[in-house]
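Here it is: the structure, laid out below.
Note that one protein chain is taken out, while the other chains of the complex remain in position.
For chain A:
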């Protein structure tokens, strides 16, 4: 048995080690990261080309909708490989070293940081190609952080589930993940629209609090359920 004298510091150390491992892995196999960047880049470019047919910039609602759709699909692709690229032997090895809670928390944190990077990159490319109609940038960025966190917390457990099912994991992940994410997406798109239109922040307050609460619920449920998933 592992020594249980200082559970919290041990957990934090394990999370830190796993996080460092994930980043190092990502950096060593840059193909996946490069693929993600190209995915976002080419989608934004396709949008640019199709909107340039009708005189440049899209109207704000279309800008908003496309931005979140691109982020959603990039998120599914980014998170999907997390659990699936690990071989069963590799998984078994991690599980002998650390506890399952550390694995799920580290994965969620890693995915959140990755998706935040993807989101910021997407925003940069988007503003370069399709213009920047955002009137309240700090609200938009705060919403983007919440979105990255929300996508990561939801999709991490879903990708774990899809990896267990084997076969075509990415399709299964979309099927399992999208319905769960629709309420979150509705809130994100609403706040994002408010930020685009520069509406009073009081209007977005309730949605942002709900988003925060949702993130806590989803992360908490994942934390509780992952050990059961791992037992297989």
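One rule holds for everything that comes next: a residue touches a chain if its C-beta (ideal position, glycine included) is under 8 Å from a C-beta of that chain, and two chains touch if they have at least 3 such contacts; residues count from 1.
FYI, contacts and distances are computed from a predicted model.
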Study note, to complete from the structure: Name check vs UniProt for the chain missing from the figure, options "Pyruvate ferredoxin oxidoreductase", "Heme exporter protein C", "Cytochrome c3 family protein" or "Branched-chain amino acid ABC transporter permease", returns "Heme exporter protein C"
Practice item. Touching the absent chain in the whole complex: find that residue among A:64, A:143, A:192 or A:207. Key: A:207
Practice item. With the full complex in mind, choose from A:32, A:60, A:170 or A:225 the residue touching the hidden chain. Key: A:225
**Study point:** Interface with the undisplayed chain - residues on chain A
**Key:** 154, 157-158, 161, 164-167, 172, 175-176, 178-180, 182-184, 186-187, 206-207, 210, 214, 217-218, 221-222, 225, 228-229, 231-232
